[in-house]
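I have placed the structure first, in the form of structure tokens, so that the comments after it can refer back to it.
Of the protein chains in this complex, one is absent; all others appear in place.
As written, the chain order gives the labels A and B, with residue 1 at the start of each chain.
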Amino acid sequence: MIQTITVTTGERCQLVDVTSKVQKAVRETRLSSGYVICYVPHTTAGITIQENADPDVIHDFLWKLADLVPHVEASYRHGEGNSDAHIKASLVGASQTILVEDGSLVLGTWQGIYFCEFDGPRQRKLHIRCVAG
Amino acid sequence: MIQTITVTTGERCQLVDVTSKVQKAVRETRLSSGYVICYVPHTTAGITIQENADPDVIHDFLWKLADLVPHVEASYRHGEGNSDAHIKASLVGASQTILVEDGSLVLGTWQGIYFCEFDGPRQRKLHIRCVAG
Partner (left out) sequence: MIQTITVTTGERCQLVDVTSKVQKAVRETRLSSGYVICYVPHTTAGITIQENADPDVIHDFLWKLADLVPHVEASYRHGEGNSDAHIKASLVGASQTILVEDGSLVLGTWQGIYFCEFDGPRQRKLHIRCVAG
């Protein structure tokens, strides 16, 4: 069964902490031991694991991504003005696999799961499949 | 069972759309619901999910990767002249996990699966394992 979470973003580039939504989806399946695959069905968004304590870490991550992959570049050919979003999406990745034990996500102390919006604001989807094993 | 797809590349850096080949491999296993792991057994190639509509997106992605990780850098030590390919491979990643439902890849409207050649032209392999669950 695929569960789908909705993520509403409010800025062009934004990281949204979806840890509790993913945890809730895991609990709904009553999965005890296994893992969860989180998949982003968009080409201008991604998903990453990052620190959930100091928001400045998220700021610095988004700043550096924009520094490396600027919104506008003379060499971009794609006409929609979001080439940077497509490139960032490939660098960050479209999926994350997180282990589950005793019904809980096995995350490090400081880890959260972040949906990465690179071309918002938009309404986005995040697909989740819980797997025993 | 591991299925192996052959990918023949024609340029040093090139993205090859392997979506239909992966879909075909999924159908051959008669997998209904689960996911497919795509794994690249090379260190100068990778795999990513990217837009399958406008080829300019692929151009911009390859251009930016080359802009960030040039073919030649004074600080590279590796003698084979393909340090850039190794670095790009790690940034893009060696595998992708894609969900499957009703026998079909669960991709977003604009998503395709792309084999990323960074040191071609070569004959390459892509390993695929379909998993029910």
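Throughout what follows, a residue touches a chain if its C-beta (ideal position, glycine included) is under 8 Å from a C-beta of that chain, and two chains touch if they have at least 3 such contacts.
Because the structure is a prediction, the values reported are computed rather than measured.
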item: Where the missing chain touches chain B, by residue; value: 1-2, 37, 39-43, 68-69, 73, 75-80, 83, 86-87, 89-91, 93-95, 97, 127, 129, 131-133
item: Residues belonging to chain A that touch the chain removed from view; value: 33, 35, 48-51, 54, 56-57, 59-61, 63-65, 67-68, 91-93, 96-99, 101, 106-111, 131, 133
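As a working rule, only the chains that are shown with their structure count from here on.
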item: Between chain B and chain A, distance of the C-alpha-averaged centres to the nearest whole Å; value: 20
